[in-house]
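Before I ask anything, let me first share the structure, which is written out below as structure tokens.
With one protein chain removed, the remaining protein chains of the complex are shown where they sit.
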Amino acid sequence: MDAILNQIPIGLAIGAVLLLAALGLNFTFGQMGVINMAHGEFMMVGAYTAFVMHAWFELNPDYALVLAIPAAFVLTGLLGLALEVSVIRRFYGRPLDTLLLTFGIGLVLQQIARDIFGAPNVDVPAPVWLAGGVDVLGIRLHFARLFILALAVLCVIAIAYYLNRSKPGRQMRAVLHNRDLAAVTGIATRRIDATTFFLGSGLAGIAGVALTLIGPTGPTLGHNYIVDAFLVVVVGGLGQLRGTILAALALGLLNAFAEFWTDASLAKVLVFVAIIGFLQARPQGMFTVRSRALT
Amino acid sequence: MLSVHGLSAGYGRARVLFGVDLDVADNSVTCVMGRNGVGKSTLLNTITGLITATSGQVTFDGTDITRRPAHARVRAGIGYVPQGHESFAPLTVAENLDVAWEAAGRGPRTLVDGALELFPRLVPLMGRHAGVLSGGQAQQLAIARALVTNPRLLILDEPTEGIQPSIVAEIEEAIATLHARGIAVLLVEQYLDVALRLADTVTVLDAGAVVHSAAREDLSTEQVQSLLAI
Amino acid sequence: GCGPAGGSDDGDTVKVGMLHSLSGTMAISEVTVRDSVQLAIDEINEDGGVLGRQIEPIEEDGASDEATFAEKAQKLLQSDQVATVFGGWTSASRKAMLPVFERNNGLLWYPVQYEGLEASDNIVYTGATTNQQIVPALDYLAEEGHESLYLVGSDYVFPRTANQIITAYAEANGIEIIEEEYTPLGHTEYSTITSEIEREEPDAVFNTLNGDSNVSFFQQLRSSGVTADDMPVLSVSVAEEEVDGIGVDNIEGHPVAWNYYQTTETPANEEFVAAFQDAYGEDRVTSDPMQSAYNAVYLWAAAVEEAESFEVDDVRAALDGIERDAPEGPITIDGETQHLAKTARVGVVNEDGLIDEVWTSEEPIEPDPYLTGYDWADDMAGEE
Amino acid sequence: MTHPLLSLNGIRVAFGDFTAIDGIDLTVNEGELRFLIGPNGAGKTTLVDVVTGRTRPTSGTVTFAGQPIHGRSEHRIVRTGIGRTFQTSVVFEELTVTDNIDLAAHFRLSPLGLLRRRRGITATVGGVLERTGLAPLAGSLAGTLSHGQRQWLEIAMLLAQGPRLLLLDEPVAGMSRAERERTGELLTEISADHTVVVIEHDMEFLRRYARDVTVLHEGRILTEGTVGEVQADPRVQEVYLGRNQVTAPEHDGGDMLVRTANEEG
Partner (left out) sequence: MTADDTRATARPAPAVATDPQPSLLARLRGPLVVAALVAAALLVLPLFLDQFRLNLFAQYLCYAIVAIGIALAWGRGGMLTLGHGVYFGLGGYALAMHLTLARIAEDPMAPGGLPDFMEWSGLETLPLLWRPFAHPAFALAAVVAVPGAVAALLGWAVFRQRVRGAYFAILNQALAAAFVILIIGQQHLTGGTNGLTDFPTFAGTDLYSPEAQWVVFVIVVITTALIYLLFRHVAGSRYGALLVAVRDGEDRVRFLGYNPTWIKTFAYTLSAMAAGIAGALFVPVMGIISPEMLGVVPSIMFVLAVAIGGRYSLAGAAVGAVVMNAAQTTFSENFANGWLYLQGVLFVVVIAFAPRGLAGIAQSIAATVQRSWRARATGGAAGSAAGAPQETDASGSPR
């Protein structure tokens, strides 16, 4: 029984990682309709930022990680911005093409990382204060996981504020729905696009830093998370923050329990089957806005 | 106020407009008329920047805006209601208005109140997603949205389409009121009676070119009808 | 790229293939192996080449994809007509290339420890087979008094076969196998497994995870507070190259089993490490597969000299008994299985990220890919 | 000619808290040309959505030609003989005008039949192209049509479908005067051997072509009757027509609206 209960924090921890990886997609994919396959590589850039903090700038791991978070946000954000301004902007209204385009870009980014940092994984030491964990009611909570969870929560709050309370958030949704109409309503669509992409990419950078705590830091880091992250956004409903959160946690728990009862391989397959089943009931994800428009 | 000179435009290789000239004087109502498919909407889309002109010039208040992006034109004072009651479906009615009000540079907040006064039927719908509105409700929202951008020139593409008769009359009154407040209006309208009641100048378009342009008082209804029946 | 036209027999060079993954997930490991092959070729060329000919490597990228390995092998053999090929890492890539080499009568030098149960005339296996790595590792664990094992591995042929051997061994030696868990390649979530390990408290963990998964596994195990003192995790696919990526803190003190470490004390190794770091940088480490790949080139050259021919059939005939004082110590080719006699070693990761030897078989162990010499392995599937 | 073809019984549609249709009973007889009017948001389009399967009624039944059809999927309802157009026209932009109409005309083909190549233009399609004046645009991609041209294409597709009951949602919105008249003629012609229901806000059009009119208001039927009866109803004037429309007719002799009203009587 304890063992089963123990899967709950594990599932939530997995969910937090998925959530962090998916938050950026919630912008670029959910809000803008850009299927950014290079999102995984943006996470990789974030992770290498953390590496550079300690390896090149020789910062103390105890605070290198904390410094890496804003640095990675800005760096990957700018990378995304550069990408948006140079190519992606040619693609609005062709969401499926962006997938292929960014896939190509992802391959190139991987190869660049390999050429700069070498093919093997690199070591990003975790701060001492994140080592170990606490037992709560007989359930073990790791500090690293709690940190990721906290980071995810912070990001969610910031995003929720941005999306619902602020002017650019609204404009972003308007632009996604109808670019032309937005333009003749006075919205500077290009600036909105650029900002959105900057934020989505920046969030990938933050996720990348967090991932160094629990997994390998190497050129192919993104591959491990990208499919799951997209699934989270799809199950949650495109552009639905609430949905993304719930979906991430649900998939995390599902993964944890499926793995507990079967094994890690079968768990992945079961999760996929569950998602198909879920979409039978809610084809447009957990939360969607109905529109009467015919498509 | 607005001056269009030798404007040509089209879609890809298909040319639609061929050297259109058009002037909208300060504080006037200009009505563009023409059969379906002659290029009326294309003309308005080119003026507002949705389509880039292949040649010719659009001048607003003496500045050449031919190459300016669409949103900049809105901020310069050109409000646009495109054809086909379009709205931002995932946003609520209130958000539709807010987003426009903010984007155009936040004129006085009374703009929003004013627009709602004009379309009181939108008030109970403020929290509803625009995507579920009825055709006429959406059209009212579209006009309201253009009004909150605080335009000095309001461009309307068949604003009464899909609107119930009593509100058509109200819109007509509203346009007259705006006019009285010094806002210039460029209007495409298929209801002849409405158009002729409002217009100071009538321009008739056929096959992408202006075939007639005259002051309202120089035209009889029959003349217009025959021009439209080419 | 494509070298000058002509088969391997004319001109004053001899073409050999280098076929490793330079892109994709396996590039992490294989690039360093390629570097070692290149180093050996450069050294041999410096010394006058083979049979007076300079070795001209033709490099292809296997791209971490089996079909690409098959395709490139075919290209090297048919279009480039290379004398031999050094290549492969994963068992899957080897299995993919095997029929190509058999059909074209080529010779492949495969440098990585693997699951055994194979002996092709067209492959020379310069890494360890199971009785030179897995079995000695088990001997070591038994000697250390560990009586219960938890098995965790990546879900593919090497770990599965290794675990069968471990299970058979355990049954014969009164060791309890607590659990056998597999995760997909590239898996990064080990919380479920680490918490089960914590709960079950085995004496030791036998780890056959491959690649990236090791990083997550050790990091997450460390987060759980499990240390090498409490519960050693013995790995057979973690070498010096991987340690840095895992983070020394996370794996320090845990044992690994190989035939070679950078710290192995032989004169040949001193030279090898020096030469490697000279060529590729002081910060680079050497590892078992790199050393095996490096040896392969020298063994091939020796066989060619012995045969006085580059022809595969002649070279193959000359293989038996070829010896060398390798960085790992003396190695000898067994002509029958085309595997090497190798010394087994268990080491422990130290705080510098290098590996200190703590146990050795002293003598080279004869290769036994089908484990015919072990009674407890009788029940195991094997072809012979 | 007075067999009920379509009957709605106790239809209610609620979207969350909001009740868009609040208990409507309506019968349309075989051969009728019925106009449906009412303020914006009254529920006209929703009613058509209910009949055509796009919206499931919260309660109530829809019977067509004696069979209950509520709850059936959209394409099945079409197959029983109901066709519609859309208020905001939706055509297949990357097919030619001909292909758009051709697809509408051939939904009864078997799967194998569909897999045959289309050779030339069938008589039905040709006839529809001609009747709707789209012939000169036959080869154009529908995406290149103007607003009014699209409305025509919607009508053309509906005609090609050959349904027993035609439901048109604001067919003349955005059409030029001349074309509105052509549409009116066409509808009159069709209604000779079809049942037609038209939603319109164009009063001039209504007065010229309508026979029976049903007025919806806030999800209920406000009144039914002839054009004259309905127009004279003060409640209709109150919620829909506006006082001006009826009270201030004569100030401009050239006013189409008034002139038509006078003609009709």
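First chain written, first letter: the chains are A, B, C and D, and each begins at residue 1.
We adopt the following convention: a residue touches a chain if its C-beta (ideal position, glycine included) is under 8 Å from a C-beta of that chain, and two chains touch if they have at least 3 such contacts.
The structure presented is a predicted model; accordingly, all values stated were derived computationally and were not measured.
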item	value
Full-complex contact with the absent chain, from A:10, A:47, A:258 or A:275	A:275
Which of C:79, C:105, C:173 or C:227 contacts the chain that the document leaves out	C:79
Positions on chain D where the hidden chain makes contact	52-54, 73-75, 78-79, 83-84, 86, 90-96, 98-100, 102-104, 106-109, 111, 113-121, 126, 129-130, 133, 135-136, 138-141, 143-144, 157, 161, 178-179, 181-182, 185
Chain C residues that touch the omitted chain in the full complex	1-2, 22-23, 59-61, 63-67, 70-71, 74-75, 78-79, 90-92, 95-96, 98-100, 102-103, 115, 117, 155-157, 160-161, 164, 182, 184-185, 381-383
Touching residues on chain A - with respect to the absent chain	29, 33, 35, 37, 87, 90-91, 94-97, 99-101, 103-105, 107-108, 110-111, 227, 230-231, 233-234, 238, 263, 265-266, 268-269, 271-273, 275-276, 279-280, 283-285, 294-295
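Note that in this section only the chains that are shown with their structure count from here on.
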item	value
Chains contacting each of chain B and chain C, listed by label	A
Whole-Å separation of chain centres (CA-atom averages), chain B against chain D	27
Per-residue multi-chain contacts in chain C, two or more chains	none
Junction residues of chain D - those touching two or more other chains	88
Arrangement of touching chains [line / ring / star / complete / other]	other
Touching residues (chain side chain A, partner chain D) in the complex	293-294
Residues on chain B engaged by chain D in the complex (per definition of touch)	11, 14, 34-39, 41, 83-85, 121, 125, 128, 132-137, 139-140, 158, 161-170, 190, 192-193, 196-197, 220-222, 225, 228-229
Chain A partner contacts - residues on chain D that touch it in the complex	86, 88, 90
